[in-house]
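Below is one structure, written out as structure tokens; the observations come after it.
All protein chains but one are shown in place.
Right, chain A next:
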Amino acid sequence: MSGTASTYVPKSRVAKWFEARLPIAGLVHSSFIAYPVPRNLNYFWTFGAILAAFLGIQIITGVWLAMHYEPSATGAFNSVEKIMRDVNYGWLLRYAHANGASMFFIAVYVHMFRALYYGSYKAPREVLYILGVVIYLLMMATAFLGYTLPWGQMSFWGATVITNILAAIPVVGDTIQTLLWGGYSVGNPTVNRFFSLHYLLPWMIAGVVVLHVWALHVTGQNNPAGIPIKSGKDAVPFTPYATVKDVFATCVFMILFSWFLFYQPNYLGHADNYIAANPAVTPAHIVPEWYFLPFYAILRAVPSKLGGVILMFSAVIILAFAPWLDWSRIRSCNYRPIYRQFFWVFIGATLLLGWLGSQPPEGGYVLAAQICTAYYFAHFLIVMPLCGLFETPKALPASILESVTGPGKQVSGSGIPAGAAAAPTTKG
């Protein structure tokens, strides 16, 4: 993918014959074996691999669940109970899929934190970063659609609230709503088509992930120092260094996943969803899944329906503009003393929004959500550009190697040949 296929030399005659016809072994070799990785990467850089693992887990458990699930308003709830009680290991498939979605979002939020803290969105990685925002949007749509499928109370009312949000769009809102419902309210046609779309979107995610990885291997990885690879000494080959680290980090993350899966499988869900959908009664306390809470808090912080909807969508879309809102040429927050403090306030405001989203929309909670919402947007629209103009950054290390070993020290030997190391920034 990165254009460094030349480093792969097939050995056997069969391999040579095949490589001359479809150079896929060379592609894998250049992307995942010889690919030069900055030697200073920390564990934040393993979350891409963790995310890939969870996309796989979600697709596999999802395909298997679909063998037993019945997408209809009358059958959905009972078929999920059948999966839990009658299907061999059905409980494992369902709990893995439900908790896997939460783990997927934990991992993507760490991944996004990494990108924002270390300035991975800046040139030349804008397209790579925007593809990431697209994946995040697709994940949100997939997670919402999936959550409606068990057709419990939270499923039904989540579907009602979200489709009513879309109806707030001027002019075309009502048409979109009717086309999503397939009727005059959330009902049988809705669950049927949501199942179809829930099955479709993960494959679209997989497609955009391929583009994401492709773009990554063209520009090369960012790193904690935020400076490019300048010589072979700055880099190590992907295999074994990154491969082993990624697999190790994935194993550690699986411990967290397993703890939820085997000990707290319903902790992240809502008890109301074990009550079959009832269009005449709304649960007393209706909240979305935890990973949507900050955006839900923004929706409720605005007293106007359309205004709340616009701000909520803007909160996600504004992420895609970060490469052009941040006017600093320094990538890593480690070298940005002023912006770094604002950045932590931003993280605090976002986490606080998440908590506020889970609280009832009354009094002080609404005011706090309004303040946090204001800071959320001010961070992107005011802090990001102004810090770039007025901040004096700390001195950057001369090279990635120096950022690891300290200034002035020499390290004998090179991680990988200089030519291969320079490849991602010059070729592609």
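The rule we apply is simple: contacts are C-beta pairs under 8 Å (C-beta built on N, C-alpha and C of every residue); 3 or more make two chains touch, one makes a residue touch a chain; residues count from 1.
Following the convention adopted for this analysis, contacts and distances are computed from a predicted model.
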Practice task
Refer to UniProt and select, among "Urea ABC transporter ATP-binding protein UrtD", "Ubiquinol-cytochrome c reductase iron-sulfur subunit", "Autoinducer 2 import system permease protein LsrC" or "PDGLE domain-containing protein", the name of the complex member that is left out.
Solution key: "Ubiquinol-cytochrome c reductase iron-sulfur subunit"
Practice task
Have a look at A:160, A:332 or A:373 and name the one touching the chain we're not showing.
Solution key: A:160
Exercise for the section: Could you tell me which of A:282, A:314, A:370 or A:405 touches the chain that is not displayed? Expected result: A:282
Exercise for the section: Identify the residue among A:183, A:207, A:240 or A:348 that touches the chain left out of the display. Expected result: A:183
Handout entry: For chain A, the residues touching the chain missing from this view
Key = 157, 160-161, 163-165, 178-187, 189, 193, 279-286, 300, 303-305, 308, 360-362
